[in-house]
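A single protein chain has been removed from this complex, and every other one stays in its place.
Coming up: chain A.
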Amino acid sequence: MENKDVIIIGGGPAGLAAAVQLYKLGITNILILEREKHLGGILRQCIHDGFGLQRFCESLSGPEYAQRFIDEVRELNIPYMTEVTVTEVTAGRKVTAISRRGVMEFQAKAVALTMGCRERTRGAISIPGTRPAGVYTAGVAQSYMNLANIMPGQEVVILGSGDIGLIMARRLTLEGAHVKAVFEVQPYPSGLPRNIEQCLNDYEIPLFLSHTVVDVKGHSRLEGVTVAQVDEQYRPIPGTEQEYNCDTLILSVGLIPENELSLGAGLTLDSRTKGAVVDEDYQTSCTGIFAAGNVLQVHDLVDFVSIEAERMALSIQECFLSSQFGNAEIEIVVDASISYSVPQKTTGKKDFTLSLRPKRPGRNCTVFVKQENVTIARKKFAKVLPAEMIQLAIPAERIDPEKKLEITLI
């Protein structure tokens, strides 16, 4: 069993940024474990541009963005292993990994969980019908096209207006497929406005809001779908059904943090984010186990993933220096206007950035962070969208350690 200061599980943008930051802060006995052949995470298949606008003030493709961090990892000689899958993390921070070379075991002072996320599937959203070939989640279709040079189909319908679905609408169109329409069950799109503009409108692909797929047809390969309009409770409205012939149905219906390992370690998960409950140090309910990136909360922009991971690295260093691993007790709660917040707890001793997502689109609204009737932080927004994460700074000096933080969006 090898001892490490920090084991980083996952070499995507979160893991890479955390490693570089830790190294720069002088914590060098670290190791990145990545199950793929290459570092870079999901960015490897995101060959479109638009990454890095915040961080590097230029528009990069996914692989280019990842490469900047991979180059730094190489220059600094940060140890990493690829084609190694972590199969177990214990609450005591013992990490077990499997590779073609055998079974490896590490004892870590701290573990950084940066495993990313997975896609919600057809089964998870109960789409009725037959089960033919030709139904793909958007990320899987993206991986086939961009990493394996495989074309999944020709006549395409997309369910869900998540960003990856929108990107795939454009990608499929550019490669000669016919994308008939995108259907979204919500009354507003779940992807970013810039993707609606650049991926659908520019190619005249129609987007139908408040619509869903109610039937899937075809015995061997997909032959068509039935689509219907839905009411406010998302129930299909009888009489609004329309048939679409297609050989491919792409699902872009949400991402879920990848928390198999976290569950094994016994971490407390948040039923809203589906990621770990953390404090302002990104420390989970298990001392010394930290989380950042999509494994913690699903991000829309990779730039924020890198920043979050760097903040986590800084907290790990602070915890090492002070030998104090926080014991957060002040709860952070959100009301019905907000889907979730990260962190969900704080010690009240440190300034921190609060991330949250509004439940519905809105204009000219303000986020209030209160303790009973005292407002301790607020921020105004001209426009909010569920697709865009909101962040605001919380000053520790104003927090009353006896009371919970309550957040609302008005």
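By definition in this document, a residue touches a chain if its C-beta (ideal position, glycine included) is under 8 Å from a C-beta of that chain, and two chains touch if they have at least 3 such contacts; residues count from 1.
Here is the rule we use: contacts and distances are computed from a predicted model.
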If you look up the hidden chain in UniProt, what protein name do you find among "Fumarate reductase subunit C", "Cytochrome c2", "Protocatechuate 3,4-dioxygenase subunit alpha" or "FAD/NAD(P)-binding oxidoreductase"? "FAD/NAD(P)-binding oxidoreductase"
Hidden partner chain, touching residue among A:Ile98, A:Leu209 or A:Ile376: A:Ile98
Chain not shown: contacting residue from A:Gln67, A:Thr90 or A:Ser143: A:Ser143
If I consider the whole complex, including the chain that's not displayed, which of A:Glu175, A:Glu232 or A:Glu402 touches that chain? A:Glu175
Of A:Glu119, A:Asp163, A:Asp270 or A:Asp300, the residue that touches the missing chain is A:Glu119
Residue numbers in chain A that touch the chain omitted from display: 35, 83, 85, 87, 98-103, 118-119, 121-124, 126, 128-134, 137, 139-140, 143-145, 147-154, 175, 214-216, 219-221, 236, 247, 260, 263
